[in-house]
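Only one structure is covered here, and it is reproduced in the block below.
Shown here: the complex without one of its protein chains, the others still in place.
As written, the chains take the letters A and B, and residue 1 is the first residue of each chain.
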């Protein structure tokens, strides 16, 4: 694959500084790029790699100091986004699955759309509906009445339980479980936990992507709902009756307890936990490992367990680090006050 | 489905206030209920939905102010538990799996009980024993000598390794792994980790329910034991040689390190972590994200990382939030003491 650097510069509306006749063989990270390859520079932490990168061309911000002459620059305002556009344009992966494998099991009440691909040992149970052009990889199991939208991409070893509904262009990575029972019990008179049947389902809207080994529980009653455009990373837990509103993202190992509503455009960083029965305002950003125990009504950054506004949390953290000093100062004050009292008593 | 409200009231020993000739078509949450449906009100946070709920009938506590005339009330002391009873009575799901699928693989040394259902591609290895009326869903794999009790319900894509034993009425949700090797190594003279074979197993007693994508490691030697009636939520980690005593519950993403013993009737909230080789007293409640580094000998509520008694943790948290104020007061005290000293020196 050889791409003219002029074609690349046109595509990302960038300005070439250097050899405009260059051709590019691949895209690579700045610390891994080889001769002939194009890279980019965006985060300051990676500038240290600029001196020695073997890349032949690099996307940089216009103000970047172009101290090397043996490399061709393309100036662009957002080098990271421009680089992503190039990956999307030239390297979008195609997944080699087509047709319905003879080992796939399809109940004869299931409705299968046009151009659907079903891998080996896929199980499509009674009443399922699969949209056009959907791909479902090997060993994935759909129980009864599951619906999958058009252009969905469901990887291998995924489990979707009865009655769950996935929209168009939904992506589900391997090992994920959708529609497992919510964690609901009532204690009997002896304190023994009795299971409350979980008779709801899970609804996943269009353009949602769900990582690997995620768990999304079915509602106790009604639906657990993941709205349009939500992105969920690996090993995330979503409990019964949770609602995650449009365009929110959840990083790996975050967990949301039952019946909580996450607003639109929220960002939950890794290992965040949110208790049940609360609401998180649109646009809230929960930084890593935060633990949220109360509703958040005002958008902004939050941190800590229990979570506080990030600014407040940082101030408290700074003061905490000074505690040994404060302790010394209190002790010294006590001594001085004692001396003052003695002196005053002597004086009077 | 139409159920007379009188039948419902009799079932939960409640008192009808309103139209006792009503019939109910479904159960629903208060904010989602439609006309003809029955809902309930228990948590104060949901009272705001009362004004506009479209439900035709509602379970409430006797003291609840019945301000709407267009809705029928059933008074009952514990509306949430009564509602659960109704779900159990009328809506317990039945799972559509029966018989042994022709793609299931059963070793001819395995013993299969009466009325066992095995889904597609299920693997039952040599020496396995499956109890009467057990259901094992598609693509689940049992390695050698696994035992499954009567009435067990094992969902799809579950992995159970050799020699593990599950009791009667055990439920295992999709993607869960039982009997993986414990995390045990010894460093050789060069500091390289050498694997210690994990030659024990996992024993899961009757009435245990295990969520989705849980991991329970086999013992290094002896058994990892989950006792009668324990309930385990999704993505929980249980390390080798852990013992969890009867009727304890563990919420999602909690993790227990090796050889630790959790007492009876404990509650571990979400994302709790417990170190290895300690004991947690019966009836201990660990609130969300707590990190327990020492044995807990006295039952009660604990919070924080490292975990403290919840009351203590709350007091410290409150003081932490006041640290900026304490800092100001210390600084002011220092100035005042300085002035006092000067004044006293001038006076004398």
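Following the convention adopted for this analysis, contacts are C-beta pairs under 8 Å (C-beta built on N, C-alpha and C of every residue); 3 or more make two chains touch, one makes a residue touch a chain.
Just so it is clear, the structure is predicted and the values come from calculations on it, not from any experiment.
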Listed residues A:14, A:127 or A:229, member touching the removed chain: A:229
Option touching the unshown chain, where A:125, A:157 or A:180 are the choices: A:157
Absent-chain contact - pick from B:17, B:88 or B:221: B:221
Positions on subunit A contacted by the hidden chain, ascending: 27-29, 32, 43, 45, 80-81, 84, 87-88, 91-93, 96, 103, 119-121, 137-139, 155-157, 171, 173-175, 209, 211-213, 229, 231, 233-235, 247, 249, 251-253, 265, 270-271, 288-289, 305, 317, 320-321, 323-324, 326-327, 330, 333-334, 337, 340-341, 344, 347-348
Sites on subunit B contacted by the missing partner chain, in the whole complex: 105, 121, 123, 125-126, 139, 141, 143-144, 157, 159, 161-162, 175-177, 180-181, 183-186, 191-199, 213-215, 217, 220-222, 235, 237, 239, 241, 253, 255, 257, 271, 273, 275, 277, 289, 291, 293, 305-306, 308, 312, 315-316, 319-320, 322-323, 326, 329-330, 333, 336-337, 340, 343-344, 347
